[in-house]
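Everything on this sheet refers to the single structure shown next.
Heads up, one of the protein chains got dropped from this complex, but the rest are sitting where they should.
Here is chain A:
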Amino acid sequence: MTQYLDFEKPLAEIEGKAEELRALARTSEEMDVADEAAALDKKAAALLVDLYKDLTPWRKCQVARHPERPHCKDYIEALFSDYTPLAGDRNFADDHAVMGGLARFEDRPVMVIGHEKGSDTKSRIERNFGMARPEGYRKAIRLMDMAGRFGLPVITLVDTPGAYPGKGAEERGQSEAIARSTEMCLKIGTPLVSVIIGEGGSGGAVAFATANRVAMLEHSVYSVISPEGCASILWKDAEKMREAAEALRLTAQDLKKLGVIDKIIPEPKGGAHRDRPAAIDGVKAAIADMLAELDGKDAPALVQDRRQKYLSMGAKGLAA
């Protein structure tokens, strides 16, 4: 059963009705509901297309956070072979909000790193809802450094509400860990490509997404602050998140215009969570394309490419 978002209520009603009809037909032989159910299905399909055609920024935030949206673990399992998780920051702990390890992408050895939110209550708690602590960033730094030294491309999958705002995280240097992770992203001499698969939450996302190429799924978001956080600061009212989401320009479409990301990956009809294999295939193609674009560049060229990209970023604004 799909979990419906609030704006999908009309859809839920139609799909619910169709479901009821079918259930009824199963109990009594003589009822023929096929036509009626098919009509409802058709109506639902049309409504789905309509709802997702022009999602508002706030709705996109909701879709990006959908609990059934494919997460980092799903992509790693589907797109990589020989995935060998590597754990720990060698200082304090292993952070389960960050997955990472050696793997093969289309047979090519790579390092894959990403935030994992978890898929049920137990795993969500274990993964801390995808909010990394300093250990997570330090693990990523270690893996990126290793990848750089062994000539492996790095693929990062970004999906985090943000870095964890906790006491221990602060005491152990959350800021420093994020800063060093961003620094390592800029430093390594191998291709670094990043896909924002859900939420790109602030500094916690930048620490992984400072890449040669960045792609975003069509309905994912990437922002300096959550719409709720922005609303409570600038509007003094967390309920103004719709307005804040609008103002922040956090959609893949706006970020492409601003030159912050390079590629938008189309999502299946009704969002990635309605057809996970299709979404995963789209991400696969995007990663392959981005890696291909960087083929043949040597280490200094890759470092220079990243630097230049960020130094010149923001020059053009939302013009056109």
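In this section, a contact is a pair of C-beta atoms (placed from the backbone, for glycine too) under 8 Å apart; a residue touches a chain by one contact, two chains touch by 3 or more; residues count from 1.
Here, contacts and distances are computed from a predicted model.
Enquirer: Have a look at "Cysteine desulfurase", "Copper-exporting P-type ATPase", "Acetyl-coenzyme A carboxylase carboxyl transferase subunit beta" or "Adenylyltransferase/sulfurtransferase MoeZ" and point out the UniProt protein name belonging to the hidden chain.
Expert: The missing chain's protein name, per its UniProt entry, is "Acetyl-coenzyme A carboxylase carboxyl transferase subunit beta".
Enquirer: One chain isn't shown here. Among A:Q62, A:T160 or A:Q174, which residue touches it?
Expert: Checking the options A:Q62, A:T160 or A:Q174, the one contacting the hidden chain is A:Q174.
Enquirer: Can you tell me which of A:P153, A:G203 or A:G270 touches the chain that was removed from the display?
Expert: The one listed residue touching the chain not shown is A:G203.
Enquirer: Thinking of the whole complex, not just what is shown, which of A:A25, A:A78, A:M146 or A:V224 touches the missing chain?
Expert: Answering carefully, the residue with contact to the hidden chain is A:V224.
Enquirer: Need a quick check: the contact residues on chain A for the chain that isn't drawn.
Expert: Interface residues of chain A facing the absent chain: 163-167, 169-176, 178-180, 182-183, 185-187, 202-203, 206-207, 210, 222-225, 230, 233-235, 243-244, 247-250, 255, 258, 260, 307, 310-311, 313-318.
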